[in-house]
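Every protein chain but one is kept in place in this view of the complex.
After this line comes chain A, so read on.
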Amino acid sequence: MRRGQRNQGSARGPDHPTVPRCDTVLRTAISDQKPLGCWSLKHGQILTCPVVCNFETHEYIAVHDDKVLRIWKSEDISLDKAFKATLSADVYRIHSLPHGGLLVLFRGGGVRTLDELLEAPQQEIENVISGEAIRWSGAFMEDQQPVLIFTTEKDEDFFVYVQKPKLNSLHKYKLEQQESAKPLCFTAHITNQTVTLLCLYSNDSVYQILIPLQQDTEEEEEEKEILSKSLLLNFSISQAVLKGTSLVALDKDHIAVLGSLNAPKKQPKECLTIWNTKFQTLQTSKELPLGTSGQLWCYEEKFFLIHGKVLTVIMYKCETSSLAAAVGKLKCSQTPDVSSFMNWNTLEDEELVVSFQSQESVGLKAESRMNLRSKKSIDAELPFDSLSPGQVLARFKDAPNYLLETKFRRLMARAPTPDLQATVGGVVNVLTDRCKNSKYYPQDFLQEIVETWDLSYSLCPDLMAVGLEKKDMHLLQTCLERFPDIPEEITYACLKAFLSISEAHLENTDVNLDSVICYIDVESDKKEVKTEIVENGFSAQMDQDMCGTKIPKESQSWSDDESCPVGPQKAALLNAVLHSAYTETFLLPHLKNLPAQEAVLFLRYLYYLYVKCSGKVNTTLPGIRSPTINQIMDWMCLLLDAHFTVMVMLPEAKELLSNLHRFVRAQVRFYSELNKIEGSLRELQRLNHLRESHTYSIEVLEII
C-alpha cells in the first residue's frame, strides 16, 4: 500500500528509485549503489513533478513545465524523443498505484487517470478548488478503488479533500484551526475504511485526524465539515525539542520523523527518529551530522533520505508495538542500521554538489537547477583526463571488461599525485570486486599493477583472496614478496595453497624463479621432481594405508640431501612465504591446521634449505630474495611447534626428524668448535692488521 505515494515518485520496487532532479532523471540501483540510467531534459525545461514509474508497463512518466507529459521506457536514451503530450491544465502530481494505474492530480484539484488523459490530452480539467494551493497529496487503494487525498491551504485555513475518481465522489473538509501553529507535513494511511491523516504541526506536535470513507451520503456533500484533530505525540525529549521537518507513518503505532533536535545550549543536530505513538516514547534515533534536505521517504521498510551529499538508505523494522519494546526492554530492538548508500560523487568532489532540494521549495529551485545543470554537463561530456580518480572509478565501475582495463591504465599513467596510491588501490578493488564469483580475471593487468606500484595488503584487501580463489600463484608470490602487511591468515592460506597445488600444474605456471635459480639446478632436478609428484599424488588416506611399505622407499629417495623435495616453481612460491612478515602468535593457530602431509613436505623443504645454507661459509643462499638462514630456522621452529604431536605420531616424519636432529646436533658441535677458533683467529687478525701497512700491492680484482 505504501508504494508510490510519496514525494519521490514511485519506482520499480524500492530497490530502484528514480531520483529526480530539476532537469535530469537518474535511476539508481540501491543494492549495487550504482546508477542504472540517466535522462536529461533540454536546456530550460524543468521537471515540475517527481517522476513515477508505472510498474505494470515499466514506463516512466514525468511532467515538465507544468503541462508537458513525457512517457518513456528504460531503454530509451533521450527524453526529447520520448512520447509527449501537452495537457490543458497544470499538473500537481502523478500518483502511481499498484494495480490501480496512474492518477494525475491537477493544480485545480481535478483528478484523471493517465489512460483517460492520454485518450484526450487537451480535455478540459475542472477546477475543484478555488484559490487554494495544494500542499500535499496521497493516493491509496481501498476496495480496489483508488482514493486520492490532498490538502490545500488558503489564508491560513487548511482543507482536506478526499476524492474517489472512479466514483466521481469528492469530499471537502476543513481542518480545525490550531492557535499559533501551522501544519508542516502530512502523511496518511487507510485502515478499515478510515483515513488516518497525521499532521506535523509547527508546535512540534503530531496530530491525528480521522476521516471516515464510508460517508457517501449525498446530503452532506455540500457541507464543509470541520475535522477535529487529536494530539498524537509531542516531540519533547527531556529538555530538547525536536523540530520536525518530515513525517512518515510506519505502521499503526510507529511514525518516523526527520528533524533537528534543539537542545538548550547545544548545536541543533539533525536526526532521524522513530516514535512509538501508543506509548508516546522515542523508539530510536539516528544522528545525521552531515545535514539533510529535510525530506524523508519511506518504501518497503527502507528510509530514503539525503544525508550530506549522498542518498542514504536506512532499513528499519517495526516490531509489533509492545510495552517492552516501547521502554526498550525488548531483546531485539529495532535499531535502524545503514544498509547501503548511494554516493554519486565518490571521493568527495566539491564541484559535484548535487542538491536534492525539495520539489516544493520553490525558492531554492533556481539555485538547485543551476547546480544540477553543471553536474549534468560534467557527467555527460567531461573528457576523461579531467575526471578525478574517484569519478573515473565510479564511472567505469560498470564499464565492459575490455574498456575497464584501458581506462584504468590511463588513470594510473597520470602524473603522480599524493593520493595516486589510494587510487591504484581503488582500481584493484574495483577489479577484484568484479572478479569475485565471475569468470573475469585480468591476470596480467593485476600482476602488472602489483609489480609497478608499492601497494599494501590493506589497500586492496580482496586481491589476495581473489588470487587464491583463481589459483594465481604468480600474483600471490608477488604479493607475498611486496606487501608488508599481510595478515597471518592469508599467509597461511597461501602456504597451504602452494603446498597442495600439484607440481604438474605448476610446471606450466609462470612463477618468478629468481629466488631459487641460484641453488636449485633446474635441469638435474627434473627427475626428482617427477617422483615427487607421484608421491604427492597419494591421498592422505592412501598414505596412511601404505605407510608400512612407503618408509623405506622414501628414505631412499630422501637420504641424499642434494635433491630438492619440491620443484623449483613450488620452491620459489614457498620462498615467498618464508620472506613474508608474520607474528608467531598469530600464525601458529593457523599453522596447526596444515594437513600433516603438507607439513612434512614443507619441513622437508626447510630442511633442504637448511642443509644448503650450511654448505656455504656465510650461511646465505645466493640469488635475489632467497630465504635467509634465520627465516628458515624460524619457520622450522614454528612448524615443529605447530605440529609437534603430529610429527611424533607420523611414521613418514620419523626418518626426516631423526635426520634433522642429527644434522642440528652436528651443527651445534661444529659451531661450538668454531667459537673456540674464533677467539684465537681474532687475535691473529688484530696482529695482522697492525702489520698491514703495505703501501703497495698488486691484487687481482674480478669485475663481473
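The definition used in the following text is that contacts are C-beta pairs under 8 Å (C-beta built on N, C-alpha and C of every residue); 3 or more make two chains touch, one makes a residue touch a chain; residues count from 1.
Everything below uses one rule, namely that contacts and distances are computed from a predicted model.
Selecting from "Ribosomal protein S8", "WD repeat-containing protein 61", "Phenylalanine--tRNA ligase beta subunit" or "UTP4 small subunit processome component", the unshown chain of this assembly corresponds to "UTP4 small subunit processome component" (UniProt protein name). When the whole complex is considered, the residue among A:517, A:596, A:646 or A:664 that touches the unshown chain is A:517.
One chain is missing from the display, and on chain A it is touched by residues 514, 517-518, 616, 620, 622-624, 694-704.
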